[in-house]
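Removed from the display is one protein chain of the complex; every other protein chain stays in position.
So, chain A:
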């Protein structure tokens, strides 16, 4: 099958919305594929259809036309419950606004995806959550609640949550949008490390060009179509960018 060597494979993806009597075509035939280990950024201005694409890639929405294969699975025929299972097993979401449960410890937040996986025991759940938090260097913040953590730390908890179910792909939606540039670089450095060291496949939706510079490939969307699909030969290191920032002012 065409999509077998890809983590993600879309062909002529279309998504139409019925708004009153008018049909809005948000996606008008998007075709691209992502191989394992890629760090792909999807860029586009607002209205370009990147949110719609993200929803479909995240199995939160189904395309009106075309095919979408996630890890070899065609999603268009799946039920709501099957999609939920797919999200649980194959995708790790990272959101712009972190979306951590308030008044719930970092550990419990990270455990959350595993709660919905009946095959994982309580003991294993905790073990894996601790491991994921250690991977994002928050091993010493297990019992902190979101309001006891900085924005960057909260986003790292969210990344740990995305990692804990060992997904085939991490799907990040403007994951640095709420952070200052220093913290953004820290988060990007973490993503790069996950990509380069742990060989995680990352799909990162953003509208900031300097974020795209840290990825290995960028898909530009405009008006519901792929405008450009470019490989990045000069991947910038977020770690270096972080080091080059002027030292933080101490007030």
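Everything that follows uses one rule, which is that a contact is a pair of C-beta atoms (placed from the backbone, for glycine too) under 8 Å apart; a residue touches a chain by one contact, two chains touch by 3 or more; residues count from 1.
Just so we're on the same page, contacts and distances are computed from a predicted model.
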### From "RNA polymerase sigma-70 factor (Sigma-E family)", "Pyruvate dehydrogenase (Acetyl-transferring)", "Neutral metalloproteinase" or "Putative ABC transport system permease protein", the hidden chain's UniProt protein name
"Putative ABC transport system permease protein"
### Query
Looking at A:25, A:89 or A:222, which residue reaches the missing chain?
A:89
### Query
In the complete assembly, which of A:31, A:67 or A:99 touches the absent chain?
A:99
### Task
Specify the residue from the set A:117, A:178 or A:237 that touches the hidden chain.
A:117
### Task
Can you list, in ascending order, the chain A residues touching the missing chain?
55, 58, 60-61, 80-81, 84-85, 87-89, 93, 95, 99, 101-104, 112-113, 115-118, 161, 165
